[in-house]
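Of the protein chains in this complex, one is absent; all others appear in place.
Chains here go by letter, A and B, matching the order in which they are written, and residues are numbered from 1 within each.
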Amino acid sequence: MRKLALPLGVLLVMVWCLLPIAWIVSLSFKSQEAVSNGTDPGFLPLDSFTGWENYQTVWEDEQFRRSIINSIGISLIATILSVALATLAAYAIARLEFRGKRFVLSTALAIAMFPVVSLVSPLFDLWRQFGLYDTWPGLIIPYMSFTLPLAIWTLSAFFREIPWEMEQAAQVDGATSWQAFRKVIVPLAAPGVFTAAILTFFFAWNDFVFGITLTSTEAARPIPAALSFFVGPDPFQRPAGLLAAAAVIATIPIVIIVLLFQRKIVAGLTSGAVKG
Amino acid sequence: MTTTVATPATQAGRQPQEVSDRTRAENRLGMKLVAPALVVMLVVTAFPILRALWLSFYNYSLTAPEDRQFIGIDNYVTALTDSLFWRDIGMTVIYMLVTVAFELVIGFAFAMIMHRVIFARGIIRTSILIPYGIITVVSGFAWQFAFTYQNGFINGWLPFVSADFNWFGDTVPAVIAIMVSEIWKTTPFMSLLLLAGLAQVSEDMIEAAKVDGATWWQRLFKVILPNMRAAIMVAVLFRALDAYRIFDNIFVMTAGAQGTESISFLTYRQSIEQFQLGMGSALAVLLFLSVLLVAFIIVKLFRVDLAQARGES
Partner (left out) sequence: MAAISMKNIVKKYGDGFPAVNDVSIDVADGEFIILVGPSGCGKSTLLRMIVGLEDITSGEMRIGDRVVNDLAPRDRNLAMVFQNYALYPHLTVYENIAFPLRLAGEKDDEVDRKVRDASATLELDEHLDRKPGNLSGGQRQRVAMGRAIVRDADAFLFDEPLSNLDAKLRGQMRTEIARLQRRLGITTVYVTHDQTEAMTLGDRVAVLKRGVLQQLATPRELYTQPNNLFVAGFIGSPPMNFLPATVEGDQVSLPFGKVRIPQAKAERVQGRGLLIAGVRPEHFEDADVVGKPGDGSTFRAKVDVVEWLGNESYAYIPFEAPPEVQAQLDQLERDLDGEAMRTQLVVSLDGASRIREGDEAELWIETDQMHLFDPETGENLTLDRKVEDNEQATLEHTATDG
């Protein structure tokens, strides 16, 4: 009995995590009529299977295609900038003694807890005045602010794990501060920086509040916002099959990243929040 | 042993300064390195929230920007005397309490399973990271479709629910549906934090408890949980504040209908959908203050170690 408990638990975890995914994939293969009329309410598409039709329709939608480009572009740029700034800050926090260190850490903590929605109206107003409304930078800037705390935590945890002596040894060996940083610290910190980048990317990719409030057209609208505004041929009925297909497409990058880097993501998530 | 001969005056005068030179240089470098990150973090938070504070004293509607006028604390009075505000606050607190409680229990069970398991670690890690990484809006859609009676599978699978039960027709079932989506999406994060805490409970200590004759439950409650306290508290703090800001799932699944609205959603609706920037700003300030209050209560109530939450060692 005890022997069976663990495999059973594992099975339970996997069903819990993957069932809704399987469901949305299954839905994406059901025909629109069957979904609207409720003729095939089961889990699997039985007599309503339409093949790739939903995917084709979604892919041909100009707005959706634009939103994918927006999401990828905005998330990547925000990630790169955020991680670059966080690397500098985290290095200082992990390695240097300076006034205001606690202030930076407290600010980061406060921002991690900040109610994003409370910024919506002032930012909406400000961005319109600055001409940032409905532009890429208009989203990149808030994404950076809200991913910086996570990136700084993750990175300073990684930096702290690099032994101090390593850098001192390099100095004694004749390296300048910059050489010590570039030849010793950077290669050792690279995995940490990469992990922070993945977590940052996830956050930016997932954002919804800024996406719906700071954009109005496909000029900058990211995928989550585009999904929620997605209207099929019938404006009174949500096109579930199409939405499911779009959702699956939006999830594919996440699944690929998770498959490739699961170990790093777990390390990053846990090192940032619980001291190791 | 050395006997001190008075140090030459030039040296004594010169050197204390040099020491502070290096510390000052370190100080300067530290500030220089954190400055860009700090500026970006504050530009998008501190400045707008101050502006929101200022706007909240005005009657300011985007539909008629010229009519903007100073009305003092009228917006606050209106909000705080409106039962809708208090209903939404209550709803938000319920979302927070229920989801965090479920996440804690399920997340801990998951963490125990992942901690014990030796085989297929990669597969479990991958499965658990997918809900973590997935877009909340997608999770909302998936569960909404699963719960609808026209095309969902839930009614068919649950034995005590009739096939045409409308989950989104009444407050309680609609809130349950929203919570399910929220819990599904965020439990992995909780379980990973708890897993890290679990990994820090020494195996020796658990074995010692075993030798001392503790049962499984006693080991769990008297040895494992007390030693994970810090990890649990930090996880609860983060998740509770996150849950308090619930927005995406409500937006997608009910759009606030059937009294499922949270305080975040109310704020959003006032400022963006109804263009009442003055009122919206007042609600934003109230939302901000209520998050501070919730954070304060959690920190005080559970004595969360903030230094740890900040990531200081």
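The criterion applied here is as follows: contacts are C-beta pairs under 8 Å (C-beta built on N, C-alpha and C of every residue); 3 or more make two chains touch, one makes a residue touch a chain.
Just so you know, these numbers come straight off a predicted model, no measurement behind them.
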item: Omitted-chain contact residue, chosen from A:I68, A:L88, A:A110 or A:L188; value: A:L188
item: Touch with the omitted chain, as defined above, among A:Q56, A:S106 or A:Q168; value: A:Q168
item: Touch list for chain A against the chain that is not drawn; value: 163, 165-166, 168-176, 179, 183-184, 187-188
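As a working rule, only the chains that are shown with their structure count from here on.
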item: Chain centre separation (chain A, chain B; CA means) in Å; value: 16
item: Parts of chain A lying in touch with chain B, wherever the complex brings them together; value: 6, 9-10, 12-14, 16-18, 20-21, 23-24, 27, 30, 34-38, 40-43, 85-86, 88-89, 91-93, 96-102, 104-109, 111-126, 141-142, 144-146, 148-149, 152-153, 156-157, 160, 202, 205-206, 208-209, 212-213, 223-224, 227-228, 240, 243-244, 247, 250-251, 254-255, 257-259, 262-263, 265-266, 269-276
item: Contact set on chain B toward chain A in their complex; value: 23, 26-31, 33-34, 36-38, 40-45, 48-49, 51-52, 55, 106, 109-110, 112-114, 116-117, 120, 122-139, 141-143, 145-146, 149-153, 155-157, 163, 184, 187-189, 192-193, 195-197, 200, 230-231, 234-235, 238, 241, 244-245, 247-248, 251-252, 264-265, 267-268, 270-272, 277, 280-281, 283-285, 287-288, 291, 295, 306, 308-313
